[in-house]
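Sending over a structure as C-alpha cells; questions will come in a sec.
Note that one protein chain of the assembly has been removed; the remaining protein chains are unaltered in position.
Here is subunit A:
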Amino acid sequence: MMASSYNAKDEDGHITVTGPGGGAVLRSKKPENTAFKQQRLPAWQPILTAGTVLPAFFIIGLLFIPIGIGLFVTSNNIKEFEIDYTGADTSSPCFNCSQNFSWNSTSPCTCTVPFYLEQPYESNVYVYYGLSNFYQNHRRYVKSRDDSQLNGNLKSLREPSKECEPYAYHNNKPIAPCGAIANSMFNDTLELFYNDPNGTSVKILLGTTGIAWWTDKHVKFGNPGGVDSNLSAVFQGTTKPLNWRRPVYELDSDQSNNGFVNEDFIVWMRTAALPTFRKLYRIIGKSSQMVPTLPRGNYTLEVVYNYPVRSFEGRKRMILSTISWMGGKNPFLGIAYITVGSVCFFLGVVLLVIHHKCGNRNNGAEISN
C-alpha cells in the first residue's frame, strides 16, 4: 500500500552516480557503540507475577469496598422526589392542558399537582425538570445553534449561521437566538407551594441563579453590545424564536440574567447526553439552621403548561433533590465500586490459594534444577 513511500530499496535502487575520479571509496563505517544503537538502553523489566499482583488485588479490594460503601451510603442519604406531570392519563391533573395544547393559544393553561413529602429536606434543595424521549442529542438538533451569536457577536446576530436552518430567519428577520435548540427552550413555569397544616399555602422561593456553569454564563454566553447595553435596542431588527412567547430580552427582569445570559436559557443550551435527561431549574436555598428547607408535608406544584411533549411520546417530570459531594442520587457508582472491590478481593484470595499451591511446586522445581 504505502509501502514504497518509505522504501529503502527505492532510494538505493536508483542510479548511484559516482562522480568521475571518485573510484571505489571504501565505506568503512563502523557502527557506533552507543547503548541506543545497540539496543542496550538500560531498561526496567517488570515481570508481573502472582507475587507482585496479589498485593495489588488486595489493596484494590480494600480500597474499593469502603469507597463503594461510602458512595452507596451517600447516594442513599440523598433525598429525591420525582413527579410526572405530563398529563398523559385522564386522571392526571394536567390532562386537560396536555390535550388542549395549541401553540397559538394566548391564555396559558395552568394545572396544579399536589404531592406529599414524607421526609423533610434539610439542606439546599435542587429543583430539576426532566424530559424523556426528547432527543436533545440528535445531530440535526445539536448543531443547530450559533455560538458566535450567543457570545454576543453583532455580525452573527444579524446573520445567523447556516447551521441554524430552518430556524435562522423568520419573515426575513434574523432569529435571535437562532437554531432548533433555542427555539425549543423549555418554557413551562413551575411553582411550589407548601400547604401548611394550618391551611395556608406558602409559596416557596425558588432561586434562579447558580444553575448554569459559571464559565458559560460569564464567558461563553454574552449579550451583544456588552453588559450594560439596552437589550431591547440591541436586539432591534431581530425576531424572537417561533415557539417563544417572549423575546429573548424579556426573559428576566434582572438585567444580569436577561438576554443570552439568562441561566435557564444557558442550561437549556447545554444539550443533554441521553434522550432521558434532567436539567437544573431552580435552587431552594436553606433559609435558616433551625427549619428544614422543605419540611415534611403536603405541597402543590403549579405548572404553567406551555411545553408539549405528547406528540413525540415524551414525558415531563419535576424532581426535587438534595445534593452531596458526589452530585445527585445515583446508586450506580456505589454498587460498582463494591462489586469491583469484592471481585478483586475474592480474586486475590483465589490467586493466593493457587499461588500458594503452585508456588510450592515451582520452588521444588527450581531446587531440583
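Simple rule for what comes next: contacts are C-beta pairs under 8 Å (C-beta built on N, C-alpha and C of every residue); 3 or more make two chains touch, one makes a residue touch a chain; residues count from 1.
We take it that contacts and distances are computed from a predicted model.
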Among "3-ketoacyl-CoA synthase", "NTF2-related export protein", "Phospholipid-transporting ATPase" or "Cytochrome c oxidase subunit 2", the UniProt name of the subunit that does not appear here: "Phospholipid-transporting ATPase"
Field: Of A:Phe58, A:Phe115, A:Tyr141 or A:Tyr194, the residue in touch with the unshown chain
entry: A:Tyr141
Field: Listed residues A:Glu165, A:Glu191, A:Glu250 or A:Glu302, member touching the removed chain
entry: A:Glu165
Task: Among A:Leu62, A:Ile83, A:Leu206 or A:Val340, choose the residue that contacts the chain missing from this document, as touch is defined above.
output: A:Val340
Message: Using the document's definition of touch, tell me which of A:Ser91, A:Asn172, A:Thr215 or A:Ser253 contacts the absent chain.
response: A:Thr215
Residue ranges of subunit A at the interface with the undisplayed chain: 1-24, 26-33, 37-39, 41-50, 53, 56, 60, 64, 67, 71, 124, 126, 128, 134-148, 151, 161, 163, 165-167, 180, 183-184, 210-213, 215-216, 219-220, 243, 267, 270-275, 277-280, 283, 308, 311-313, 321, 323-330, 332-333, 336-337, 340, 343-344, 347, 351, 358, 362, 365-366, 369
